[in-house]
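Removed from the display is one protein chain of the complex; every other protein chain stays in position.
Let's turn to subunit A:
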Amino acid sequence: MDERLCADTWTESSSPANELPKKVPPDHQPFTNFNLQQYQQKWEEDPSIQDYAMSIEPQFPEFNLPCETPSSVACNPSNQTKNEPLDASRIQDWDPRAMLNNLSFLEQKIHQLQDLVHLIVGRRTQVAARSDELVAQQQQLITADLTSIIVQLISTAGSLLPSLTQTLSSNGTPFISQLGQLSGVVFPSGPNLNGSVFPQNSKVSDQSNHVDLTGNCKTEQNCIEDELKDEDDADEGEHLSPGSYEILQLEKEEILAPHTHFCIICGKGFKRDANLRMHMRGHGDEYKTPAALAKPNKETNSEPMLIKRYSCPFAGCKRNKDHKKFQPLKTILCVKNHYKRTHCDKSYTCSRCNTKKFSVIADLKTHEKHCGRDKWLCSCGTTFSRKDKLFGHIALFQGHTPAIPLEEAKGSAAGSSDRGENSEETNKVELNLGTNFSCGSGDQNGNDAKGGVDDPPSFFSPLTFDTCNLGGFHEFPRPLFDDSETSFSFLMSGSCSYPRKTREESCSDKT
């Protein structure tokens, strides 16, 4: 399935590229993209090869030879320096220093390309007999690099346009995808990204599209790594490139309303639309048809789905779209929980300890499961959830003794909440992936990244739909799957098996 998804993104991203060059919002931070792209280039090539069906078959190992050495070596230093400019690029106003950085990187890039060409020239002299295909590949490689340089240059220039920056910042979506701009792909931008049209370079080819895709993918992985540390909400971990999704903001009343689905006939409210549909059956036979009972989203296929993300209505909140480091919320449920937890009174008090308070009733229930149990108490008053921790504490300090509770049967210390476990698990998954990416330098790792990223909605729209319950990925053009699967199968065979597994797990957790 992952292979398909990966393949799908490729094909997906390439197909609309041709038709929608105009809607692309301007890019004032081309830098992010560029840097990443630089060190990604090594594995950028193979997708392009496949997509263009230039050589699907066995030359691949050979192909590795020329491209691997120069680029990967060149990448590493830039990898380290990249983070600062990345952050800098988030600043909304035009920054001459960023520009300078950009230009120097462009310079580097050109040098790298030079080296690559040198190398190719050298090899050509050594090995006389070369297949045409290989030559084609090399050409491809160079073209890709060149295009990316051109694109970068253009975007750098684009960031100088003051009017555009203005629009962007007012829209509150600073991370409008350079990707979209560069490649010509328009990721469906929401209504709030109303068409500030940037003079798009129509010459940008499909290849550059791929380049950007992968580059952006990398950005995201790095972000995940960074963000995991300061995460506070469990529903998190996604990093959409700005503008690649539609932002919805519910009002406070809406969020706190007990019901979200209302019967159009009698007005009765429901928490779930499925329950509403069940209810509707009572209003007449016309609501009993399979079509009426089916999930409403299923019908809107064939056109690319809008990814919906939510903003918290509370001004100043990190989850509010006006926040500098805005992080969108994934689902309505996330919005509800977030709003209640963060901005509402904690009205539910634990009946056992009478101290812990919660605003979400599920949290209270989770707490009550453990409250009062497994309290390993020291004479100094410190409590521990685990006995070995208590004993470690006692062994460490003089004069502290275990405090014996009034003789009561102590429950076992097992059984943490499902939610906790899940979030822990997903965290683990993400961490794993993160480390994988940061050290990965081969083709396969690149593909792994695509297949295994937990929240890559900008690239994996089907997945996102799936996790959000907004629709299935059945709507996506199927024929492409088989095709790409074969072409990808040999790529995915080795290292991809494990991310695939984790992917499934995290999927099942969420749905």
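Following the convention adopted for this analysis, contacts are C-beta pairs under 8 Å (C-beta built on N, C-alpha and C of every residue); 3 or more make two chains touch, one makes a residue touch a chain; residues count from 1.
Here is the rule we use: contacts and distances are computed from a predicted model.
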Message: Considering only the chain that is not displayed, what protein name does its UniProt record carry among "Exosome complex component RRP45", "Translation initiation factor eIF2B subunit gamma", "Trafficking protein particle complex subunit" or "RNI-like superfamily protein"?
response: "RNI-like superfamily protein"
Message: Just to verify: which one of A:R281, A:H370 or A:H400 makes contact with the chain not shown?
response: A:H400
Message: One chain is left out of this view; which of A:R97, A:K271, A:R352 or A:K387 touches it in the full complex?
response: A:K387
- request: Please give every residue of subunit A in contact with the chain that is not shown.
  value: 387-388, 391, 394-395, 399-402, 404, 407
